[in-house]
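Written out below as structure tokens is the structure these notes cover.
The complex appears here without one of its protein chains, the remainder shown in place.
In order of appearance the chains are A, B, C and D, and numbering begins at 1 in each one.
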Amino acid sequence: MAEARAGKWPGGRAEALAAWALALPALILMILMLLGPVVAVLLLSFTGWSLGDAEMEWIGLGNYEQLAADPVFWTSLRNTLIYVGVSVPATVGLGLGAALLVESVGRFRSFYRAAYFLPVASTLLAMALVWEFMFHPTVGFVNQALRTLGLPVTDWLNNPDVALLAIAVIGVWQNLGLAMVLFVAGLQGVPKDLYEALALDGADGAWERFRRVTWPMLGPALVFVVAITAIRSFQVFDTVAVLTEGGPNKSTEVLLYTMVQEGFRFLRTAYGAAITVVFLVFTLAITVAQTVILDRRAHYG
Amino acid sequence: MVDRLGPLFRHAVLLLGAAVMLAPFVLMLSLSVKPAAEIFAPQFRLLPEQWSAWENYSAAFTKVPLARFLMNGFIVTFCIFAAQAVTALPMAYALAKLRWRGRDTVFGLVLLALLVPPQVPAIPLYIGLWQLGLLDTYAAIILPSTVSVFGIFLMRQFFRTVPNDLIAAARMDGLSELGIVWRIMLPTAAPALAAFGCLSFIWNWNEFFWPYIAVQSEHLMTPPLGIAFFSDTESGTSWGPLMAAATVTTAPLALAFLLAQRAFVRGVTMSGVK
Amino acid sequence: QSREIELSVQYGNAATVRGLMEEVATVFMRQNPGIRVTYRAPEADYESILQRNLRDAITRNLPDVAFHGLNRQRTLLERDIPVDLRPFMQADPETPSLGYSESLLSLGQVGGKQIGIGFALSTPVVYYNVDLLRRAGGDPDKLPTSWEEVAALARAIHGSQEGISGLFFDWTITGNWSWQSLVFSRGGSMLNADETQVAFADAPGRAAARDLGTMLTEGRMPDGRSNAMMGEFVAGRMGIVMNSTAQLGRFNREIGGRFPLKTGRFPIPGPNPRLPAGGNVAMMFARDAAKQQAAWKFIKFATGPVGGTMMVNHTGYMPATTIPAAREDLLGRFYRENPNHLTAISQQNVITGWYAFPGQNALKITDVINDQMQAIVAQRSTPEAGLDRMATEVQALLPRRRS
Amino acid sequence: MASVDLIGIGKKFGATDVLRDVTLRVADGEFLAILGASGCGKSTLLRILAGLEGTDQGEVRLGGIEVGHLRPKARDLAMVFQSYALYPYMTVGQNIALPLEMRRLSAWQRLPLLGRLMPGTRAARENIAEDVASVAGPLQLGALLGRKPAQLSGGQRQRVALARAMVRQPAAFLMDEPLSNLDAKLRIEARAEIVALQRRLGATILYVTHDQEEAMAMADRVAVMQGGRVLQVAAPQSLYDDPVSLDVARFVGSPPMNVFPVRLHSSGAVEALGTALPFHATGTAREGIVMGVRPEALRPAEQGIAVTLARIERLGGEALLYCTAPGLAQPLVAQVEAGEANDHAIGAPLRLMPRRALLFDGDGKRMVCRAGSVGAMALASAHG
Partner (left out) sequence: MASVDLIGIGKKFGATDVLRDVTLRVADGEFLAILGASGCGKSTLLRILAGLEGTDQGEVRLGGIEVGHLRPKARDLAMVFQSYALYPYMTVGQNIALPLEMRRLSAWQRLPLLGRLMPGTRAARENIAEDVASVAGPLQLGALLGRKPAQLSGGQRQRVALARAMVRQPAAFLMDEPLSNLDAKLRIEARAEIVALQRRLGATILYVTHDQEEAMAMADRVAVMQGGRVLQVAAPQSLYDDPVSLDVARFVGSPPMNVFPVRLHSSGAVEALGTALPFHATGTAREGIVMGVRPEALRPAEQGIAVTLARIERLGGEALLYCTAPGLAQPLVAQVEAGEANDHAIGAPLRLMPRRALLFDGDGKRMVCRAGSVGAMALASAHG
């Protein structure tokens, strides 16, 4: 329960001082580089400033009122939530599956790990362009594969019904490797004797092994992976910017893209700031809720 | 079930997955050796009829100073990681092992900062750096990334697994708190730090948005800016050189991970994830 | 030797024009030993160069000369960034010999000032795959002159073979350029004269919307993404595309001789038809008198006959000066041998500015128009309905009253 | 319950022989302890028996039937692990119930939510709950069924692990150092509990430990292992009194046996520490012979081996006298009752009980020897 009880004893005062001294460089940088600017953005959201303007005019909640009335914003919010709702479970699920499979084979483990991790290490900017080729309606890998399998095809990035899904596919492709590696790490932390105890208790099928030991033991790793994946999913930007620019018909418009679009491209800086604020509030709420819910169920041993 | 399906089946599934994961890279390589005329050929071919590898790769290196960009990439990512390690380790130690009023608040701030996407602080930072006269320098690229909240978080998780006795022993042996960070925690944390270093390298190497804003001068630019150079919507993207640049940019990361993957997995294993 | 003046210059479309700009600088510096041109790192597109210079304006670090997209001039002017070039032109005795045509000069006139001079200009043209055209019974020497004819031809191409489509009108080009082309070609305009009312929903605009409808229904124009459709065209699976002349170089490169390519004029059916120019203008941002003189020299050189000739040799654009085309030692021969480049020149007489909407919401308006275009092309709304919605939404985003 | 036979088991990990020709026969209802130093292969042996590990040689029989080919689940053995291997995220009740669920419920009935709706699930689950309660009661876990392992003390965890093993009444129990994580006091209590349990159930138990006191106190018979071999299998007392080799003799007993070199005269007479001892040894070996004497078989007396008392270690009821003797590097340790460790002891020579002295030859094998005067407690002194 180690309580923070600074100053109560000589060593305590020294410990507290040392702690501040050690934390200070990072804290100052964190405030200068991240939190301070965020506060600045918060303040900016109450003005009518536009990039390059000489003056700044205080307009109170004006931007937020405009936001509430802006259908693009609502679409964007909805899309973001859908994107996160699709890509997080998919990334986590596939990442877990890959981790289980990779850990269950003896040979080529390093190869598989590297193959699945490679997308994490790639420049999304370039890979988004490659994916455009992949999704090409006629000669793209995706549609050729689907056609070979006798499945229906579509112009993925141009069909408002599936474009967001296609973007999510790329997101999953990119983040899956990280989730996998984190799960692999989690798996290696599961004591082997639990599986042995389980085998003697009468369960040695893969499903029971997974359900009774692996899954519950991965709890903490799961919390971590979900949190990281959710944060990264909320921040989806590059793919949308390069591939669809929010289209067709705003079907891939996501919050961060809208924010950058308004703030940087349309030069409505203050309005973009207001979107940022809403974005942060949302990520905060959802990430915290997710983490708390999962965390309560996870076991830390 | 997976057990009974046998290793062959597992390998089949994994291979299929690996094929999907690698397909874009194969395509990237394929495009990077094709002449412009073949990129939109009616029938897709993996290998070009007429190789343009030389043209594309030399364009990638001559139309932009890609070699210089690569070097900048190394300089920048190295400095960033060094700074991140120097700031994150003490803070993570203080958060994990010291008792002080304000610890929970500071940790709360770290978690909060974890949620901030890089685009958000861009404009205030830009103006701030301008006032310091630092725009268009290496410092402009490096400074905003000198603190990694992810790194602080990861290292804190790891430090929590270090036994308290080790720290008590060090204190009795006469080490100061800073001494404990460098002499005790840093070497103990080496694997976790390597894992974090790997991710820091990857993420900062690939960062496009901020370096693009922060620097003007070509001799300061980082590899992703080199890729963007070839993408031109108005008069057509130069696919071959672009893919060549992308290949060259991705290669160090792929290599780094291949070399470091065991340490990486071990590092993550040892930190708070489990 | 007087002190060397250093001139910082920034341009966009990096990949395409880098070689050209290097050549321009080299030759210019040889002719003007007192001036040293240094290029800032080039930007990928008009978007980024605008962003960059707006930020530079805050940090007072603007380049002395910059090449901006035609439709970005207004945004820059609203922030009082560019310098009026007219005094320099009037003071310079060489001006008349540079061959700037009045219509081409007008492209750089915004708010009564000459803030830019065209450097690399483009116009909308129609590209034909001659093989497919012939197969569908068309005649490459008698290209269609109205959208009805284009659509009919496209339909014939579409039916000629499995997997072949007839026509794609690239409506996605930045800044509503394609929509402006359709409306202007019908003699319409975007807003009324004092820029308070939407004008593109008047009769010419309606006709333009119908043109688009014709392409969709008669011409069987697919709803595709621009990149994919251009890919189809260069692959030889698409008969006709409408795009900027700027794409000519790229098409030549990517087609690689698979089929003969021919450019045709953009149909101009309206009374008093015009076509928007694309491309960029050279602008002067320098405030220092000495630098301004040097900057003017550079702009004059780059946009004049010599620079224009270099520019055409490197790209598919057209220059703002009419001299090179007329002179055998400059571009006369080039145009004879590359008739596809001539189409742009032939449209010079109807050329007009690339309209930029006023006010803070200018780019937002562009976006709203794009959305409605998308709806029309995807046939989720009829051209008329789409147009109406476009008009209402844009009207709402216009500045209330301007002083 | 069933008998357990391990016959000629050999096991290699890579190139190293971990088990060599190990044969152990455990009768139905017998409590056999396997005692050995760390790394001698004890756990490996249990794991082979449980089916968690394969063998390279030999046979495993349960109730007389070869089970080498059966999977762990099918062998119907229960194992208590050194680490307990409790499922940390399940409550005590769920931990104990799991083996029953796996055996009594069908795969469908075990499904997380759907299972509840299957016919018979309710009744089966109630049955299980009853059985859990009936093992939890005697082990005093009744009140803890709702807790998670992390909320339990070491002793309680150990009892949960036992309960989980007991609940399904297996053919035999395998226990791998189940008490080594407990503190001394708890260990003694838990020992008694396990023994009582074994008596009550008539259970066959194979119990691995490196703590000889534990092995001696609990088991019917003890198998002493070293370096992958079984050195001796015998009842605790005879292991203590009558070890087959020096290794066993030294390993068993705490404080350990005093061992010192002796000279064997051709007559068979034995001489040690400058003192002729009343023995007659038979055997041919004459070199490297040593004698072993347990601490409690050395007592301060009027006559005996001349020693100097170096240190007294009082253990409450007893005391250890550490005595140095000329020509011996190790001190001789005598164990006496606390009351005897008084001033009389200081300076007194040590008397040795001839009946309890053992001789070992150069290879460490027991030698037959006969006390010169059986039952005589007196020591005939001689010149050095």
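Throughout what follows, a residue touches a chain if its C-beta (ideal position, glycine included) is under 8 Å from a C-beta of that chain, and two chains touch if they have at least 3 such contacts.
Keep in mind the model is a prediction, meaning the values are calculated, not measured.
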Discussion item. If I consider the whole complex, including the chain that's not displayed, which of B:I184, B:L220, B:A246 or B:V268 touches that chain?
Written reply: B:I184
Worksheet entry | Residue of D:V252, D:L309, D:A325 or D:A357 in touch with the missing chain, whole complex considered | D:V252
Practice prompt. Check each of D:D17, D:E59, D:E193 or D:D211 against the chain that is not shown and name the one that touches it.
Written response: D:D211
Item to complete: List the residues of subunit D that touch the chain left out of this view.
Response: 37-38, 153, 183-185, 188, 195, 210-213, 216-218, 236-237, 240-241, 252-256, 294-296, 311, 313-318, 320, 335, 337-338
Fill in: Absent-chain interface as seen on subunit B, which is shown
163, 165-166, 168-175, 179, 183-184, 187-188, 190
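Everything that follows uses one rule, which is that only the chains that are shown with their structure count from here on.
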Item to complete: Indicate the lowest number of steps between subunit C and subunit D, counting one step per move to a touching chain.
Response: 2
Practice prompt. Look at all chain centres (mean of CA atoms) and spot the one farthest from the centre of subunit A.
Written response: D
Worksheet item: Measuring from the mean C-alpha position of subunit B to the mean C-alpha position of subunit C, what distance in angstrom results?
Response: 39
Worksheet entry | Where subunit A touches two or more other chains, by residue | 51, 139
Worksheet, complete the sentence: subunit D residues touching 2+ other chains are none
